[in-house]
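Of the protein chains in this complex, all but one are displayed in their positions.
Now for chain A:
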């Protein structure tokens, strides 16, 4: 009962030029996924779905690249900031999607899970890339002030080979630390990592890891690295010392980096379901009560907790359009991970999101075509939504109308076909394009409209005394049968042609047939009878007795049909016409009786 004012704003994202690629390419991936065979069970299906997920991500990354280029080359500061914001949003989207791919689509198990998470972190924490590059490309890396920072970065990200490589530089530059470097190098080399293949079981790995951990512990307790604080801190990190790792907060920049590093050095065989405990703890430690979690943090946490619905819900709130959640949810649905969680109005979450996304596309002047395919794959409400949206697309050219019609016809949406054709036909009629109007009526098999067009032609004929657009009427072909009026028009024109070619008896027969077979509308009978006059007045007798009687009957039917009032209103011309006809018919009858009587006799 409270009254509110809502500020409504059109979805602006679909108008951003650089995002067009995202919409177009993901549409192709979406269709491919819907059409892909579900015959593959188990592992090969999973591989297929992971590939689809990777395809989506590469599209996001390509878009990010384009957006970044646009931001760099933008001269207007407002535009630059808009593009930069878009880049960070896309980056966040890819981050979330990647995590969902690891946890849900691929459903990585303990062992490979950690490796995937390490890859994920390495891919997305790039704030340190510049620093790394700077140190590596300097003449004397080990003398660089940021040298140890870079070694730390490598260790934190589990990039052991690169860390060892830098350590060797330190060893060659600094003879006093050679011994320590060698030991540390050895520890790094021997560190057990989970394998992707089946070369070792988890228990084997855990055992090896335990031994290695103890070895590191011994070196630390022996104070082997006491003289070099950097190396000692690295050793502590290797041992998974929380505080040592936390000290390097600035090099990790995010709590989820902290999480993965911690897992790497304290629990590399972590199981998926255990993630949630570590994640919560790490986030609390990292943020330390100074800052509160941001939307991105909440989403990632929900993913670590395997709360898929929560992830989708939070993303829907945080992002400005439905693209992300619609496609991700659809993929998860194909992985059979979403229970059919019916929303109160009946459709499930996947369908709800796809409907929202596709509806958004329909407000765009050309992206609506993609929306059609999305609606097609919403079994419950897709068709209804499509029927409502498709009639509202502005049709500024015939080509666009044809595309819309094709879509409707392919889906047996007959109502919409009729409606659109009527609109186009009416437009054509108003612009005096009678041929076009007829063409639209034929497409819709709209007899009523064809009748309307024919009436227009006939009206024009009556007013001008000749036919317009002969190229159309002379070439109607089978479409003539669409409506009676159209058939009449075609035949009537044929009558004129026959008359013009002096094929009088055929013309006469046709004329009569038009009236007796009731093809001609009653309103036109007078004109037809008047057309008969020149035939009646020919030197040679054309109409037979039978035919003349028929004509007379038609004339009488016509005049008898008029009420007395109408007869009174008829002007002189009308009455004269009728009189002339009566006279001509009578004369013809007289001649033909004689002619027919004579022939029979001789």
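Following the convention adopted for this analysis, contacts are C-beta pairs under 8 Å (C-beta built on N, C-alpha and C of every residue); 3 or more make two chains touch, one makes a residue touch a chain; residues count from 1.
Just so we're on the same page, contacts and distances are computed from a predicted model.
One chain of this complex is left out of the view, and of "Autophagy-related protein 101", "Nucleoporin Nup43", "Centromere protein L" or "Complex I assembly factor ACAD9, mitochondrial isoform X2", the protein name its UniProt record gives is "Nucleoporin Nup43".
Taking the complete complex into account, A:402 is the one of A:107, A:178 or A:402 that touches the chain left out. Across the entire complex, the residue among A:42, A:478 or A:500 in touch with the chain not shown is A:478. Of the candidate positions A:283, A:438 or A:498, contact with the hidden chain is made by A:438. For chain A, the residues in touch with the chain missing from this view are 17, 20-21, 24, 27-28, 31-32, 365-366, 369-370, 373, 396-400, 402-403, 406, 410, 431-436, 438-439, 442, 468-469, 471-472, 475-479.
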